[in-house]
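Heads up, one of the protein chains got dropped from this complex, but the rest are sitting where they should.
Should a chain be cited, it is by its letter among A and B, assigned in written order, with residues numbered from 1 in that chain.
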Amino acid sequence: MSYKNKIATSILALAGLTLVAGCGGTPAASTSSAPTSASTSSSGGEVTPSKDLKADITFWHTIGKANLDTLNTMITQFNAIYPNINITTTSQGGYDTLKDTISNAIPAGTTPTMAYCYPDHVAEYLAAGAVINMDKYINSTTYGLGVDNGLGDGAQSDFIQTYWNEGNNYTVDGVAKEGVYSLPFSKSTEVLFYNKTEFDKNGWSVPTTWEEMWSLCAQIKGTAGYENVSPLGYDSDANWYITLSEQKKIPYTSGTVEAGGSHFLFNNTDAKAMVTDLKAKYDAGYWKSQATLGNGTYTSTKFTNKEILMSVGSTGGTTHNYTENFTTGVAALPQADANDGKVIMQGPSICFFSKATPEQKLAAWLFYKFITNEKNSAIWSVSTGYNPVRTASFSDDIYTKRSDTSAAKGLVKTVADFLADDANHYSSWYYTSPAFKGSSTARLQMGALVGSVMLGTKSVDTAFADAMTNCLFAG
Amino acid sequence: METPKKTSENADTRNFFQKLFKMKSVTEKQAEREAKASYQAIDTSHMSLVIKEGRVNAASLEKAQKVAHILGTIITYAFLLFMSLVVLFPFYWMIITSLKSTQEIRSLHQTFFPTNVLWSNYITVFNSFDFMTYVGNTLVVGIISTVGTLLTTIFAAFAFARLNFRGKNVIFAILLATMMIPGEMMVITNYITVARLPWYEFSTGKIVTGWLTYKDSVFGAMIIPFWVSVFYIYLLRQNFKQIPNELYLAAKVDGKSDWQYLWKVMVPLAAPTLISIFILKLMGTWNSYVWPQLVTTNNEKWRLVTNALRGSFTTTSGEPQYGIQMAATILVTVPLLLLFIFFRKYIMRGVGRAGIKG
Partner (left out) sequence: MEQATQTQVKPATPAENTPIDSTELHRNALDRDTKGGKQPKSFFKRLFKGRERVSADAGEKNNWKAWLYLAPSLILLAVFTFYPLINTIVIAFLKDYNYVTQTNSGFTLDNFGTVLGLVGQTSSQTTVYLWQCTKQVTDGVTHYYFSTSSGVLTEVYFQTDVIKYALPNTLLITFITVPISIIISLLISIGLNSIKAFKKVLQTIFFVPYVTNAIAVGMVFAVLFDSKGIINFVFGLSGNNSFWIDQGAGLGNKPAWMPMFALCVYIVWHSLPFKILIFLSGLQNIDKQYYDAAKIDCAGKWKTMMNVTVPLLSPQILYIMITSFIASFKEYTSVVGLFGMPSTDGGGTKNMYTIVYYIYEQIKGNVGYGGAAAVLLFIIIMIFTAIQFQVSKKRVYY
């Protein structure tokens, strides 16, 4: 063959190979079942829960080693009731890794049966049609919530309603998508940890509003011996921005979009004024945050070192605010409006994927009912420090009469009691931000915005413009 | 001392070379020395003619040379010593961090030696996870990967260095071009490819779709896509090209085939490079994280050491426990270092160039 022919042939061969590799079938058309395929007894017809229900399900999560035993105990107990359901759990690292793994698994067709998720992520899975609408399962008369399948779960009304509502507020392309697509499992919120020893010593009172907070900060800075101390530490800059916006009713983002409208509403004068005000307080030395401390330093670390006297942090990280050197007190997050409190709710939910057989989906659903029944929700809360998702769990003995209250666990109990106490209003104060494709970027950008303004690397205007740019171009 | 006539092109190159490095030709050097010698014949300080024989007195020359030699050696050692301190410092830091508590690591004042030496970090690592399984996985993946890479590299480098075929340079240019795309862009596509390619499953004897389901196919997914590395092909090609073509022609005259020539002559001559490739590839597999993480989503037990390490030592709220992470990292990297120490002498031994001269 002549030289030119040889080259042409090799290029054609390469092109042919790529076509072959590329035409491996579209994800929708792929007929291979999920990796751990199930075998079932029923053919055609509705699948019903029975001791014979046979399925292999996979559950991807980010649970650390410390709490894995609790989960495994629950699995064993579940298997006592449904012996033919085989549950394989895989830890996928952190939330970001989990999201990336699932995002890759969707076009590859290798999604699990159920997985940990954040609502921000579910919005993207939903756009791909990869997660299923759980209404059918929730409302079913044979195996719905509250129907007794030997799992001890209660009705839907027993769930903390804000947790529940987070799962049916999704929008796709700016249009609301009806139905429940994610279910709560392991929730946390933010509380104010304060150095009770120091407060009692100086006769300071814990602030309940932001005005009170700033005057307390000024007072602390003026007291002798506390010049180098930062009175307040707010761990997550993003949370602070979003919570403040919510408390002051400043627009942040919106899930539904009219024609010509935008998802991202934070580029407005009220928001800029709020950030300018925060900057003034930062320059006065009143507060620090993770972004301004740098190096991924948590404010809880500085709190236990007595360099910060009040630290707003996640209830999931309660144990980090414990130290033997002083007593840690727990209080509510300060509010802008005492009558209309807002406090963030965070933590993973669970979603179910469409690429599974009906048996697998039912089995996963039954498992979910089990691990979120009143008793197990309380057990999970005691073990991990996260909130229970059922109101009944708060009054359960497991929750209220926990055995281990030594050292850090004692602080966990204080927080638990605090959240259970209706006088603190927390259950009614929870809010969530809209979840849509791009909402996780918005959250990250808010944190970056606050950090850059406080550190003086950007002016307020530039910071907002940059945040807007990044949100728009993130797709 | 006449230089034989060469083609103009080679003379050009030689002149260019000489001019570039300001190297004088032999005749020029001799003339220079003679000029120097005649100047020194008149020693005005002693007001007498000192007749020298064309160079400075032999003894002082030898002394000057010795001083220069010692000075050169001292400078070399000093330079190397300084650079080695620079190079070692982070490793030292790794070790002391692994012996510190998390509190101390995060404190304002960094210490050069831990206040409390905490061997407990290492104990925690051992107790924390199934060390041996992951190490075993990594070894299997590493060795099969490396051996396969060595083979493909040897074949391909041989083809590019010694054999002639049409389109050789074009294909080589295309190969080089593949190095110019960042890896992450290819990960997603490869993952989808790997999930759709067929695989002959040994345990069931059937062809299955996708490489992500069974243990042997997952290991295949971790190994096979990386069995070819243009990076190492290029390196070995350079080395092969340094082996003179005369040997090849001589072998041909002797009636040896390409295959025999490759294995009996070229591979032994290129041994230092091959061992370097072996070590580098093994280390690359040892340190790989993203792809194994992606491909082993179905079963944690199939993961590699780095995957197990990174996820393991963070607190529930995600704060990394540096001390324990460092201890785990050291446990993982020390074997690599030992490997290098063991193979070092094979790399550095060099190869005698027998057979060139005749």
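Simple rule for what comes next: a residue touches a chain if its C-beta (ideal position, glycine included) is under 8 Å from a C-beta of that chain, and two chains touch if they have at least 3 such contacts.
In this text, all values refer to a predicted model and were calculated from it rather than measured experimentally.
Peer 1: Taking the full complex into account, find the residue in A:Tyr143, A:Phe264, A:Phe370 or A:Phe394 that is in contact with the omitted chain.
Peer 2: Residue touching the chain left out of view: A:Phe264.
Peer 1: List the residues of chain B that touch the chain left out of this view.
Peer 2: 1-4, 6, 9-10, 13-14, 16-18, 21, 23, 26, 29-30, 33, 53-55, 68, 72-73, 76-77, 79-80, 83-84, 86-91, 93-94, 97, 108, 110, 151-152, 155-156, 158-159, 163-171, 173, 175-182, 184-186, 188-190, 193, 197, 224-228, 230-231, 233-235, 238-239, 241-242, 244-246, 252, 258, 272-273, 275-276, 280, 283, 322, 325-326, 329, 333, 336-337, 340-341, 344-345, 347-351, 353, 356-358
Peer 1: Given the full complex, what residues of chain A touch the hidden partner chain?
Peer 2: Residues in contact with the chain left out: 14, 17-18, 21-22, 26-27, 100, 103, 106-107, 124-125, 127-130, 237, 257, 260-264, 267, 289-292, 294-296, 438, 441, 444-445, 447-452, 455-459, 461-463, 465-470, 472-475.
Just so we're on the same page, only the chains that are shown with their structure count from here on.
Peer 1: Spell out the residues on chain B that touch chain A in their complex, using ranges where they run on.
Peer 2: Interface residues on the chain B side: 106-107, 128-129, 166-167, 170-171, 188, 191-197, 208-210, 212-213, 293-294, 297-300, 307, 310-312, 314-320.
Peer 1: Tell me, which parts of chain A touch chain B in their complex?
Peer 2: Within the complex, chain A touches chain B at residues 3, 6-7, 10, 21, 24-25, 30, 32, 35-36, 58, 60, 64-67, 88, 90-94, 97, 101, 104-105, 107-110, 112, 296-298, 301, 305, 314, 316-317, 319-320, 384-385.
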